[in-house]
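Here the complex is missing a single protein chain, while all its other protein chains stay put.
To keep things simple, chains are lettered A and B as they appear, and every chain counts its residues starting from 1.
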Amino acid sequence: MFLFVVRRLFFAVLLLLAVSVVTYLLFSALPVDPAALTCGKNCKPDIIAANRIRLGYDKSIVEQYWLFLKGIFVGRDYGMGQAAFSCPAPSFGYSFAQHECVTTLIGRTFPVTAYLSIGAFIMWMIIGVGSGAIAALNKGKWQDRLANAFTAVGVSLPTFYVGLLVLFSVVIWLGILPFPDYVSPLEDPIKFLNAMILPWLTLAILSAASYTRLTRNGMLEAMNEDFVRLGVAKGLSRSVVLRKYVMRAAMVPIVTIAGLDFASLLGGAIITESVFSLPGMGKLAIRSVVESDLPVLVGTTLVSAVFIVLANVIVDIMYGVLDPRVRVK
Amino acid sequence: MSSQKPVLIVENLSVSFATPDGIVHAVNDLSFVLHEGETLGIVGESGSGKSVTAASLMRLNNSVTATSTGRVVVAGVDVLSASEADVRRLRGSEIAMVFQDPMSALNPYYTVGYQIAEAYEVHHPEASKAQVNAKVLEMMTKVGIPNPAQRADEYPHQFSGGMRQRIVIAIALVNDPKILIADEPTTALDVTVQAQILDLMLALQVENGMAILLITHDLGVIAEVARDVLVMYAGRVVEKADVEDLFEIPTHPYSWGLLGAVASLEVSSRGHLRTIEGTPPSLLNLPSGCAFHPRCSFASENGSRCTTETPLLVQKGPKHSFSACHLPVERIVEIGQKVGN
Partner (left out) sequence: MFTPIALEAKNLVKYFPTGHQGLLGRPTKELKAVDGVSFVLRQGETLGIVGESGCGKSTLARLITRLLDATSGEVILDGKDITSIKGRELRAVRQKLQMIFQDPYSSLNPRHSVGQIISGPLEVQGIIPDGGVKKRVQEMMELVGLNPEHYNRYPHEFSGGQRQRIGIARSLILNPSIIIADEPVSALDVSIQAQILNLLEKLQQELGLSFVFIAHDLSVVRHIADQVAVMYLGKIVEMGPSADVYASALHPYTTALLSAVPVPNPKMRGASGRIRLEGDVPSPVDPPSGCRFRTRCWKATDLCALEEPALADAGGGHLVACHHPMEASERAGKPHSDR
């Protein structure tokens, strides 16, 4: 088991290195001059040239990548003399559009995304698994049909549509909640909840749908298994059979997919954050795209990649924990 | 022999299933009695209703799609009409089951020791942890699993097919049930392992005195294990006989066809095998009258009676042989004796 984890982590690091190379090269190949973006419209060529040297854009692409990679581990210094400044490790570079270290930007926006992801995740797991279980236990009855309808609607609606629909109906039409205005939970928990409840709901409605289907089908499949019949034949009560036999079997694929979904959300829920103007990492990424802010773009992409890769490793390990058949001896 | 106490009484059991294609009549008007310590075999091909019968005895059929009528009495309780709690008390303690495929019958997420313990604890809630553990080891030893203390902590996938079937048997017998239903218990196993498992079941029967209801398609297994036999076809019992009588003088055309097909495989000479022409009927749309008539070479001897009237199970041939056939006794015995040789 230990060797298995070490091996997986080793490959995860290799994979991340590859992702960083590809991301860096891809974005560097864009037809924009990052140095030109460092000053406003009335820029003079000599300032651009100076900035290019200051930021290291004069060097070869391989060297640039090396500096970037080194920066992640040891931090990075820019400029000389009076104008010198540094981004401490882990440094993903410096954003001239926002005049801050990329790490600082990510550090500020990430908690918002994390709150959004965690809350939405809890909500959708409860709604999705709960409604899926109810549907499976009432197969063919109205509960099942309702869940089926919910699934069909949920998986086919686009995020921005549901987001705007929720926003419109709850805030403008019903007027139950004020327009979301993000405040840190450490500052004002009530205001924070007011701002988060709608984005949570939006993400939950969308993701729960596929979990409803997954849970329902998984449970129905498990109910036909011989081992479930043996559980009943032992004289176990219905609730024990459902919990230890049916749910246990249905849970394995759910956990796998939930892990990956959660990780991709952590990398920034771009549309949801935009609709509800949450200052999260998704919004940061969008802004960097609009402003061609390469360091931020590379930074946010890499952070998302880290989450996805890590989630894959964790899911693999969880898989072994949940299912003894894939446990490595 | 039949002076022994009946432990299972089945009266006029019929089971049907609602499917998108229509109603499937899986079991029709089935009656039999299983006595203490007896071994009753039910033999039939796929679609004969033998497995549905097995499941009905413990009310394991899908409660939404299945409709059961008649009576199944175990320990004074009618399994078909009793409350869920009453049936649960019987399951695993009075009546237990061994399934066909040991690969899928065990819960892959728990250790085998846990699964045996669980079966014991549900009917012995007062037992201490030490008692339960002792019971688990006792059962594993009894069914012939080497190193039980160590292997109890392993998962089903770490066992071979034969060993898993031993675990399933340990689970079934942990509460000393009076009835063991074995639904094709060796079909998924290799012959040498099949022999081990049949020996084990018989040895445990001698020890516990339980009655065994053995459901199988394999007449060889029936011949080795059962005392009395029900032959099922299309959801009905077509013949009910003492095992030796059945093999010597089958009293139903289907039985002798079945025996003929097997018997001719056993002899070494090559050549044309005796077969039953055609295929078993669809349970959605059973033939009128005797369900076997479209495949029966003698149906024409009775004019149109076989196609219009369902034959009842009556005594034909030897003392304990009952069969459901319109043919005259002498004719059936004549046919049967040809096969017996």
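Points worth noting:
As a convention for this text, contacts are C-beta pairs under 8 Å (C-beta built on N, C-alpha and C of every residue); 3 or more make two chains touch, one makes a residue touch a chain.
Just so it is clear, the model here is predicted, and its values are computed rather than measured.
The residue touching the chain not shown here, chosen from B:195, B:286 or B:329, is B:195. Contact with the chain that does not appear here is found for just one residue of B:89, B:157 or B:274, B:274. Per the touch definition above, the residue from B:7, B:72 or B:258 contacting the chain not shown is B:258. Interface residues of subunit B with the unshown chain, by the touch rule above, are 45-46, 160-163, 190-196, 198-199, 217-224, 243-244, 247, 257-259, 261-266, 268, 270, 272-277, 279-280.
Just so we're on the same page, only the chains that are shown with their structure count from here on.
The geometric centre of subunit A is 55 Å away from that of subunit B, both derived from CA atoms.
On the side of subunit B, the complex with subunit A involves touching residues 55, 58, 60, 64, 84, 88-93, 96-97, 99-101, 104-110, 118-119, 122-123, 155, 157, 168, 171. Within the complex formed with subunit B, the subunit A residues making contact are 139-140, 225-227, 229-238, 240, 244-245, 248-249, 322-325.
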